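Here the complex is missing a single protein chain, while all its other protein chains stay put.
Let's look at subunit A:
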Amino acid sequence: MDFDLTEEQRLLQDSVARLLGDKYGFEQRKGYMKSPEGWSREIWAQYAELGLLGLPFAEDEGGFGGGHVETMLVAEQLGKAIALEPWIPTVVIGGGFLRAGASAELRAELVPQIAAGELMLAFAQTERQSRYDLNDVATTAKKDGSGWVISGRKGMVIHGDSAGKLVVTARTAGGQRDHKGIGVFLVDAKDPGVTRRGYRTVDGQRAAEVEFANARAEAVLGNPEDGLPLVDQVVDETIVALAAEAVGCMQVAHDMTIDYMKTRKQFDRPIGSFQALQHRAADMLVQLEQARSMSYFAAMGVEERDPAERRKNMASVKAQIGRSARFVGQQSIQLHGGIAMTVEYACGHYFKRLTVNDAMFGDADYWVRFLANSGGLVAAA
């Protein structure tokens, strides 16, 4: 049991923190948000320089050879800056599918492009009716000669508008909610069968509605008849990043709140001198620390070999992170008072990211219900 970082991990963390400290102030972020893509190509190039875009790939494939702890460290820093770039969709989700589901040839082709910042990926999974259920897939994949063609509609594809390629779940067999018969496919976003409509999400990210009309799949990732276990694995790995991102956001929202409580005066004294507010701030710290603990647990629990146990681990992470994020986010607004209600003030933007983060791949309620239905974490005596 050792929570110390290795020298390499510390260097990685520091270099990301330094870059974001220089380039990702709240005002700078506003500028990036106004750019046509809604995020910064310049920053993306610097992520590439730092090795963040090749982070989870093997070194002999052109990557950085990072593990889940490295993912956690980077995601936490990105959370602190509420960074807008498509790092999680490209590197964590897309990268996860490539590592676990792609042929060596395909990785040899794509990993260098991703690591260099030339190729962005997005995960086209959610459908109108699916909410958070990964097995609820109506989009179809049909055999066409030696390949597959995809038809259907995907929504809330995070950073789907700027992605060069889309990782798409589609049904190859069975009914809409069957666990078997789901395949994962790689589709070029410029394929004539793909239509995209981009928009902004409440937390400042970009997303797209994507229509597939006999779009040609470039590759199958994993087993086209039984791809759900691969999806589950990659989503579980993504929860490591989401948890850490949330911890980064919570840390800043909490710190901002404490600073404000020390400077804002009412009734001739700093509002931080009022015990009612002090106790709320202490409760925020409790929630933050519990979340941080679960973020560490995520990096460990995702390595569980039994997929059912791994899923339970990650469900508990999502549940705690979501509960903490809600409390810290809401209270950071409340303790600031009116100022945090303004769009000009950063705190509300952290709250918005935390709110979306909780709901990504299922909110706390969803995962508590899942865990309850799976027998929970502690076996009955």
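We adopt the following convention: contacts are C-beta pairs under 8 Å (C-beta built on N, C-alpha and C of every residue); 3 or more make two chains touch, one makes a residue touch a chain; residues count from 1.
Basically, contacts and distances are computed from a predicted model.
Hidden from the displayed complex is a chain whose UniProt protein name, among "ABC transporter ATP-binding protein", "Pimeloyl-CoA dehydrogenase large subunit", "Osmoprotectant uptake system permease protein YehY" or "Glutamyl-tRNA(Gln) amidotransferase subunit A", is "Pimeloyl-CoA dehydrogenase large subunit". From the options A:G96, A:G272 or A:G329, the residue with contact to the unseen chain in the full assembly is A:G272. Checked against the full complex, the candidates A:L19, A:A75, A:A208 or A:M294 give a single residue touching the omitted chain, namely A:M294.
Contact between subunit A and the unshown chain involves residues 1-6, 9, 69, 258, 261-262, 272-273, 275, 278-279, 281-283, 285-286, 289-294, 296-297, 299-300, 316, 319-320, 323, 368-369, 371-373, 376-381.
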